[in-house]
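A protein chain is absent from this complex, but the other protein chains hold their places.
Going by the order they are written in, the chains are A and B; count residues from 1 in each one.
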Amino acid sequence: METTQKHLTHLKHKASLGPWRLRISLADHKLLTIGLMMLLIMFSVAVFAPQIVQLDPYEINPMDRLTGPSAQYWFGTDEFGRDVFSRSVYGARYSFFIGMVVAALSVIPALIIGLLSAYFPLLDLILMRVMDGLYAFPAILLAIAIVAIRGSSVENLMIALVIVYIPAVSRVIRSAALSVKGKSYIKALDSQGASAFRIIGVHMLPNILPTVFIQFSYVFAQSIMTESALSFLGAGIPAPMPSLGNILFDGKAVIYNSWWMTVFPGLFIVMLVIGLNFVGDGLSNAFNQRHVGRVKRVKAKKGVV
Amino acid sequence: MSKSLLEVDHLSISFWGKDRWLKAVKDISFTVNQGEIVAIVGESGSGKSVTAEALLGLHQPATSLIDGRIRFNGELVYDSKASHLASLRGKAIGMIFQDALNSLNPVFKIDKQFIETLRQHQKISKKAAKALAVEALQLCGISDPVRILNSYPHELSGGLQQRVMIALAISCQPKLLIGDEPTTALDVTIQYQILTLLKDIQAKLNTGILLITHDFGVVAEIATRVIVMYAGEIVESGPTADILNSPRHPYTQSLLKSRVPKDIQATNGKLTTIQGSVPSLQAMPEDGCRFAPRIPWLPATAHETSPQLHQVGGEHWVRCRCWEHFKFAEELSL
Partner (left out) sequence: MTILEVDDLVVSYPVRKRLFGADELLHAVDQVSFVVEKGQTFGLVGESGSGKTSIGKAILGLEKFQAGRIVVNGETLTAQNQIRSQDYRRNVQMIFQNSYSSFNPKKNILAILTEPLKNLTHLSLKEQRHQALELLDIMKLPEQALEKYPDEFSGGQLQRIGVARAVIVKPKLVIADEPVSALDLSVQAEVLNYMQAIQEAFKMSYLFISHDLSVVQHMCQQMAIMHQGRFVELGDREAIYQKPQHLYTQQLIAAIPGELSLEETVQRQQIFSKYQAERGKMYDPLGRVHNLKAFQPNHWVSQA
């Protein structure tokens, strides 16, 4: 009788983060792995920008304007003769920075708001109505409005984005927290004497961490794209600072002749955003798979309720 | 002479566990005849549910490996080359699960579920299907089938849901019914009614029933024959009376003894338990008596190195020879 043997790829790496129990084996999650690799590449580019870049991103060389990729100018030059490679690398650096800061400054308050709303019904009423109000603003329009009022700068851009993302993220966290709150083990904690804040901080929080991480990666991706869009519209990072978006903006006029101003920064944006999305989706899949085996077994032995 | 409905021949079921195949069921063989109720008794880790699922063709070929042969009504329906199990499901083999509510689609009325199921297996009109449904429901003791057909699953009580599920299963007139713990989640009075119903079906339709259970009470009520499984193997099998009154295998004996006694005893009477625990799938020993570690006071020589099934009565079979020397720990005042 024939038997077929399955040959699985050898387990590459098992990530384990102590008390938070986020053990996932990277070999089983290709999406996550690819995403993380893409992010790692972009992260290195962003962090090691000063080391990688030889030419000054601000230096104008009118003689060399709009030349294609060459040994000297790896990604070619823009309309002022500035090296597109060094501008792209620094653009990536700023994008990365903005993405991280906006994600952090959005997710942390959203986490607090989401948890408190889920646990205290009265607070929920008030907080969610406020969030609803803010939620109504589309990110780009709000950003343009703030930039118009306060002037164009990186800080104002980040303020606008944070205002827009906190409501959206707090909604998602609130729903995750609500579903955890309904679980039996949370209900059982009252009889074990736990105070409200202990239940929220010590018991509920670890169970919504997957959601938090995923939201972080999505906000990160969204803010990069929004920043690029805004810079493309001329309302983002002010010239002459390079940003992936404003290189695209400048490149739009000369797109037919000077493809390198569009393609290379575009590629960076794609790497960043796809990497982040893969990580977000990959994490989502990974965390959903974990408890399946256990749940199935318990269900099979259920007695009379 | 009752016809053999289901013949399971040297069935082994393995699952892929990251780097090797793990054998959940090792080389089991049994038959279910027409008009018989055969009960497979075991605890978690015995492989009983896995067996039932395999018979219904529910395992994914990608992650499971099933060796052996299965014959239905004399025809070969499963071997290493081909599997026709899925086509038998519903039509020739009906199934009843533990949780009726999960098997019934909550957004459709009961009549629609019957019509769909019946028309999947035969070419009949909706009207004819409905008539068959009414018949099936009546057979299951439902006095107002029309009202039930017009209801949604959640509008019915647990017992009624279970009856509807059984009615659905028998509406296609299967020759064999497979039930996986169908009464475990039910109240005791409803359980009694469902068990009586199953006996009725056995008598009226001459259906063969394969019942998976962990409750010896259920076994005593309706089973013709019993198969006891432990850690993926059959350790004892025989007519119900034999198994309940003269159990031989140490596992069967221990299991029967660990039940709560029927008569009131002095307060603080301790129940008999079995030392150790069922080996996990990963830690399953290849050879030797699998129950040996749980009766450590028996010397290794009492067990066979490769335990086989031995006939100890007319149709009473026991695995290994350890039963010949077996005594409970307290009898040896340990």
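To be clear about the criterion, a contact is a pair of C-beta atoms (placed from the backbone, for glycine too) under 8 Å apart; a residue touches a chain by one contact, two chains touch by 3 or more.
Quick caveat: nothing in here was measured; it's all calculated off a predicted structure.
Participant: Which residue among B:82, B:188 or B:283 touches the omitted chain?
Facilitator: Residue touching the chain left out of view: B:188.
Participant: Please identify which residue in B:244, B:281, B:309 or B:329 touches the non-displayed chain.
Facilitator: If we include the chain that is not displayed, B:244 is the one touching it.
Participant: Using the touch definition from the top, which of B:261, B:285, B:299 or B:313 touches the missing chain?
Facilitator: Per the contact definition at the top, the residue touching the missing chain is B:261.
Participant: Going by the touch rule given at the top, which residues of subunit B touch the chain that is not shown?
Facilitator: Within subunit B, the residues that touch the unshown chain are 43-44, 158, 187-189, 191-192, 195, 214-218, 220-221, 244, 254-255, 258-262, 264-265, 267-274, 277.
Participant: Going by the touch rule given at the top, which residues of subunit A touch the chain that is not shown?
Facilitator: Considering the whole complex, subunit A reaches the absent chain at 19-21, 183-195, 198, 203, 206-207, 291, 294, 298, 301-305.
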